[in-house]
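One protein chain is absent from this view; the other protein chains keep their places.
Naming follows writing order (A and B), and every chain is counted from residue 1.
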């Protein structure tokens, strides 16, 4: 009898204190991370690795929900139907810009509050075996005269846009060949059907091993998987955008909740098993919060949006 | 002589779909350059072949229904009223389940669906004749609904980590 009364009292108290408590002792309920891709993919594996450490940091349950479809469009649209209370978040990456730029979704970039960037991963220009080139310089010399074929993962994907940006910056003639995914493009380059690919290090790292493998000639950023690959910027070519993954919520989240998220994430990324998983996945731990993060998102949007819109208009 | 059998109606529906597809495909943006295949070309080709094949099918079906109207009547194709209602009821129940899955949540909608679907299937498939049998059936339907829902919820949520609304 006593138990029931306290339970009722607790519920009543909880209801009364609801809106206030939601901000002050965030979180006191399950936090849901919507992964806008299918289970078992790179993003999903990353989030599953984050799940445990984040639960510890928050002291509540963290649920991972896969809502796939439309290259992320369905899950992101679904995320926006939730309250901006910080209990439902999703994973932002460069696909945010390309989805908006392609005009396939009815949301804008500022419909989200960006809470953190956690990991990054560069794009690597990786070439097949050829007598015409051995490094970036000889490749550019060749491709200024003769068109080359470059593959990437999907039309209008961020790797497509980066292929455009790289071709522009190098001033080379490129036939753009979209593939269904990174592994298909890698296989095509290995088989000599295309001249090279622009993909992330984890897509190509196995393909550069062994005889007749691919050669990574330049990268947009540092990668622990490919430590010896020169950067584009080393050669005076200004292409620096990286793929990234972080946390974003529907816009309008209270600052106190964002602070709670930052604190929890800062603790979670210290977790040893998470760091091990990040290492195994071949991505770089590069947390970024607050104003720096907003600037980073703005830079990405400045780079990706115009290029994507030009692809969409073709 | 009944020309508009269900068979012919379905042929016409498919044909209309193919024609619509062809019109849509023609309105897609053209290819980049000469010699290239544009977004609309492959679908258009598929639709044109489909229209030709469907016209042939339609011709076959019309001829068949004209030549042997009686054979058709006696064949398995004839569907009684009970069968039609059975399919309709099952379809409506499934549609209702899908529509209510998110508003009501997995547990409530699944219990309701299983309970009603078992009753509906019982009504159409093997209807008992006595009132006492109905009582037992109601009970078994309720048990199956609750047990089926509970078991699958536990297995999929805790075992496999799926998340339901």
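Please note the rule applied: a contact is a pair of C-beta atoms (placed from the backbone, for glycine too) under 8 Å apart; a residue touches a chain by one contact, two chains touch by 3 or more.
The definition used in the following text is that contacts and distances are computed from a predicted model.
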Can you work out the missing subunit's protein name as recorded in UniProt? Choose among "Xanthine dehydrogenase family protein subunit M", "Putative tricarboxylic transport membrane protein", "nitrile hydratase" or "Peptidase". "Putative tricarboxylic transport membrane protein"
Just name the one of A:82, A:138, A:206 or A:240 that touches the chain not displayed here. A:206
Which subunit B residues touch the hidden chain? 6-7, 10-11, 14, 18, 21, 24-25, 28-29, 32-40, 42-43, 46-47, 49-50, 53-54, 56-57, 60, 77, 79-80, 82-83, 86-87, 90-91, 94-95, 97-98, 101-102, 110, 113-114, 117-118, 121-122, 124-126, 140, 144, 148-149, 152, 156, 160-164
Touch residues of subunit A, complete complex, unshown partner: 38-42, 44-45, 48-49, 51-52, 65-71, 73-75, 77-78, 102, 104-105, 149, 155-156, 175-181, 183-184, 186-188, 190-194, 202, 205-207, 209-210, 213, 273, 276-277, 279-282, 311-312, 314
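Quick note on the criterion: only the chains that are shown with their structure count from here on.
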Please tell me the distance, in whole Å, between the geometric centres of subunit A and subunit B computed from their C-alpha atoms. 39
